[in-house]
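Omission of a single protein chain aside, the complex is shown with its protein chains in their original locations.
Just so it is clear, A and B label the chains in written order, and each chain counts residues from 1 on its own.
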Amino acid sequence: MTLRQTPFHPRTAALSEGQAWRRWAGYVVASAYELSHEREYHAIRSSAALFDVSPLYKYMITGRDAPRLLDRVVTRDVGKAKVGQVLYTPWCDPQGKVIDDGTISVLAQGRYRMTAADPNLRWLHLNAAGLDVAIEEVSEQTAALSLQGPSARAVLQNAAQQDLASLKYFHLTDAKIRGIPVTISRTGYTGDLGYEFWLDAAHALSLWDALIETGTPYGITPAGMLALDVARIEAGLLLIEVDYFSSKHALIEAQKSSPFELGLGWTVALGKESFNGKPALVQEKERGPAWQFTGIAVDWDSLERLYAAVGLPPRLPTQAWRTSVPVYSGGRQVGYATSGGWSPLLKQYIALAHLEGAFGTPGTAVEMEITVEHHRKRAAARVTKLPFFNPDRKRA
Amino acid sequence: MTAAPWDAIVLGADSNGLVTAHYLARAGRRVLVVDPRQEPDARVDVGWVPPQIIRELKIDARTSGVEQSDPWIAAPLAGGGRLELWRDVAKSADAIRKVSPADAGKWAEFCTRMRRLAGVLEALYVEAAPDIETREIGELLHLGRVGLHVRRLGKQTMIDLIRILPMSIAELLDDWFENDTLKGILGAAGVWHLRQGPRAAGTAFNFLHHHAGSPAGVFRPPWSKLTQTLATMPGVEIRRGTAATIVARGGRATGVRVGNEEISATLVVSSADPRTTFEHLKPQLDAEFVRAVGNIKMRACVVRGAWRGNGSRVPLCVAPSLDYLEHAYDDAKYGRPSAQPYVEAMGTEIHVQYAATVDAGLAARVATALGVSSDQVTLEPANGHLYHGDLTLDQILFMRPVPGWSRYRTPIHGLYLCGPGTHPGGGIAGAAGRNAARVILKET
Partner (left out) sequence: MASSRTYDAIIIGGGHNGLVTAAYLARAGKKVVVLEKRPRVGGAAVTEEIFPGFKFTMFSYVVSLLRPEIIRDLDLPRHGLHVLPLESTVTPMENGDYLAAWGDHDETRRELYRHSPRDAEAYDEYGRLMHFMAQAVKPILGMVPPDPTSFDPRDLFALLRLGKHFRGLGAERLHALIKLMTMSSADFLDEWFETDVLKATKSASGIIGTFLGPRSPGTAYVLLHHYMGELDGVFRAWGFAKGGTGAVSESIASAARAFGAEIRCDAPVMRVIVKGGRATGVALENGDEISAKVVVTGLDPRRSFLQLLEEKDLPGDFVADIKRFKFRGSSGKVNLALDSLPSFTCMPGIGRQHRGAFSISPSLEYVERAYDDAKYGEFSRRPYMDIVFPSMIDPGMAPAGKHVMSIFVQYAPYNLNGGWTDAKREAFGDAVVNTVEGFAPGFKSRILHRQVITPLDIERITGLSEGNIFAGELALHQLFFMRPAAGWAKFRTPVRAYYQCGAGTHPGGGIMGASGRLAALAILGDGA
């Protein structure tokens, strides 16, 4: 085995019924445990799903200039964040194009944990020149689990030694589960009620066992990446290398995106004195982004008609796709969808798309390409504000 | 806070710093020059002083000039005696004939061809580096003029330029000459202040660089007293004996700090090397710029010193062959001072290559090379790279000091560079300072 295994691999491997694995950051993780991902997906929305998210890149940033380094690198205002807060943020190159996105957890004064989808050790070091800060990569040493779904709080209360009912959305706290020290953040990639656990890899299996045992009465279900993909699309959350390309990997300008073009304008703190990309982003804010990242909901009747024309019922992609699909308006291509699929919860065929300027306005009528029996067709669709699914329990 | 506000503060009372200071003063600015050394440098300047500087600053050429040595070099010959090369091309040919008639026959043409190429460099050195990415008409015209100037020199010169600039000095000299001592003398100019051997590509350029300002057949830079002359010229105030750090806020230069005192000025010019200049400013600079500055190759390889002399002003070159130079370089390659260094003595001053530090036996080895006893040689501690950046092909013109920042400006508004770390580099006295001053006056 030449790909790395996560600290949870002994448990996840034992659960794999169909040997459906995939790569993530040089690790091997489960696409699905059961032969189909459906039940795992439904657990996210009806009980509690458990994901191994250990392959994320994680960095500990400490020292007197730690907030200064982070404020230089990311678009959000880290200096204003309080201990116990978690920030979701992209970060940009000097031209204001997104390099990566991740979270920053304010663990203590002058002590932060940053997560990223791509390796960023070198970038952090380059930006730290002349600053009094220590950067340590802890990706391998830190195991991470994600517990998502309406029953997640109940599972957590049952498992933890403290009362965590008051843990607020995008905040964190230290806790103990069966004596295992963990940091628990109320974060996730499903747009639902959920928590993520961060701990020393040495205790990984113990935590897994503890959660499974205390969670089983609540329907806790280990779930793989296929299930997560559907949920994240419902939540309107973008994925690097799928919905956008890191400017560090882009081969041409057109492959780069600014935060404004990704619907992440709310993360850009232009009030900050300086940060990578600020001058370019100030200018872009003034003239308006060239692209918008938004949702698309396909019209059922239109879809049904296309299939009926060849004598078939509609074939719905229950596994989300990650290819690029053209989106048209008035006969001209005005954008492209990058993630999409059938939402079993919303009973809608939804997609995340990049649309030129004005076409991104919610309510705009567009057409999305669908291949029906080897022929390219267009189904009517409507631009929809993201997220598609936003339950109250997420923040409550 | 100082009572009289300054328009500009120049860090460094060396030739470039003083040239910049005086050009700014001439344009009506109030200039303060700060230098860490207590005493002005009494050494002679080695390097071409562009005549424009003499003219434009109204320097008395008699006070700033120094009598050039003739012969301009002497080198011991293996069998005894010396090879002396003169400012008169024919006289040198006569001297060379005694060791190699074939080489003597080629000497005149070699001198003519090299002189023409050095002339091209001189034209480039009195202007800011060509901006190859520009879209501005003025710049494009300038580029065109440079191109035309070269073409007018004829096809042979053009081919020479294209062919010789990237070559190694060893290959160039092997093409022309056979005598080892002659090639050693010339080859040494190719590796001056460069931690490379004569077989390295780009040393032919370095050779031509050090020919700039000298007449045909003289392959060492001229001497002058430019720094001393400027130090006593009125127009600027010089404060000595204090180290200064640059103060910048929010990406703008606000002045310098000298001890506890902060002296404000919106224009700060540094003739220090780029790394030192930016050391305290890193958090205000772009990460890639900091990286590029960190990547500047400043491989100090020269130690200076003094010896009792041999009673002659004629420089003595101890570099008996190209292989000798190459061996000396090999040691430096692996981090050691040369076991048999290349030594050049000018009066009582000596230039020792290759050494980045003064190790215990170096003085003795230098003495051996000069043929004297070791108590007659004293070496100064190593003091960084005199040129503030190797003159390699990737660190000249628009790549110097850092690609994209070759016009003396820096990312800090109001902070400029004017030292040998910028175009045209070290060994050309005051040229960088003048170019910088002209850019500054245009932009501020």
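Of note:
As a convention for this text, a residue touches a chain if its C-beta (ideal position, glycine included) is under 8 Å from a C-beta of that chain, and two chains touch if they have at least 3 such contacts.
Because the structure is a prediction, the values reported are computed rather than measured.
The chain that is not drawn here is touched, among residues A:26, A:79, A:181 or A:217, by A:26.
Here the missing chain is touched by one residue of A:4, A:178 or A:322, and it is A:4. Contact with the chain not shown here comes from a single listed residue; of A:39, A:111 or A:125, that residue is A:125. In the complete complex, the hidden chain is touched by one of B:187, B:202 or B:341, namely B:202. Touching the chain that is not shown, out of A:137, A:299 or A:356: A:137 (per the contact rule at the top). In the full complex, chain B touches the hidden chain at residues 132-133, 155, 158-159, 162-167, 171, 175, 196, 199-202, 295, 297, 323, 326, 330, 333-334, 392-394, 399, 403-404. Residues 2-4, 23, 25-26, 119-123, 125, 137, 248-249, 251 are the ones on chain A that touch the missing chain.
In the analysis below, only the chains that are shown with their structure count from here on.
With centres defined as mean CA coordinates, chain B is found 56 Å away from chain A.
In the complex of the two chains, the chain A residues touching chain B come out as 65, 68, 72, 94, 123, 126-127, 129-131, 273-274, 276.
Residue ranges of chain B in contact with chain A, taken from their complex: 250-251, 279-283, 285-288, 290-291, 294.
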